[in-house]
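First the structure, then my questions, so here it is.
Yeah, one chain of the complex is gone here, protein chain that is, but the others are all in their spots.
This part shows subunit A:
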Amino acid sequence: MGSLLGDWPSFDPHNFSQLRPSDPANPSKMTPITYHPTHDRTLPPPDQEAKNILLRHFYQRAEEKLRPKRAASDNLTPEQGFKHPRAST
């Protein structure tokens, strides 16, 4: 048994080094402070999309749709020029 027990892992040897077993009749009365955040960092960072997968997809599509299809060229004259009647041969 001794070989299985013992050699317990230690992260910091000081941890629990001064721990005194408490009276079993008296439970711990230490209570932590209750946290009430009032800062804005409770919200996820802006690059983190909190949206539903479906919505995200929807927005991506919407952006694609809004994007101009192709830049209009300054020279509005079609390269090929107007239609020409086919030269009859």
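The rule is short, and it goes like this: a residue touches a chain if its C-beta (ideal position, glycine included) is under 8 Å from a C-beta of that chain, and two chains touch if they have at least 3 such contacts; residues count from 1.
In this section, contacts and distances are computed from a predicted model.
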"DNA damage-binding protein 1", "Trafficking protein particle complex subunit 12-like", "Ap-4 complex subunit epsilon-1" or "Actin-related protein 5" - which is the UniProt name of the missing chain: "DNA damage-binding protein 1"
For subunit A, the residues touching the chain missing from this view: 1-2, 4-6, 8-22, 24, 27-45, 47-53, 56
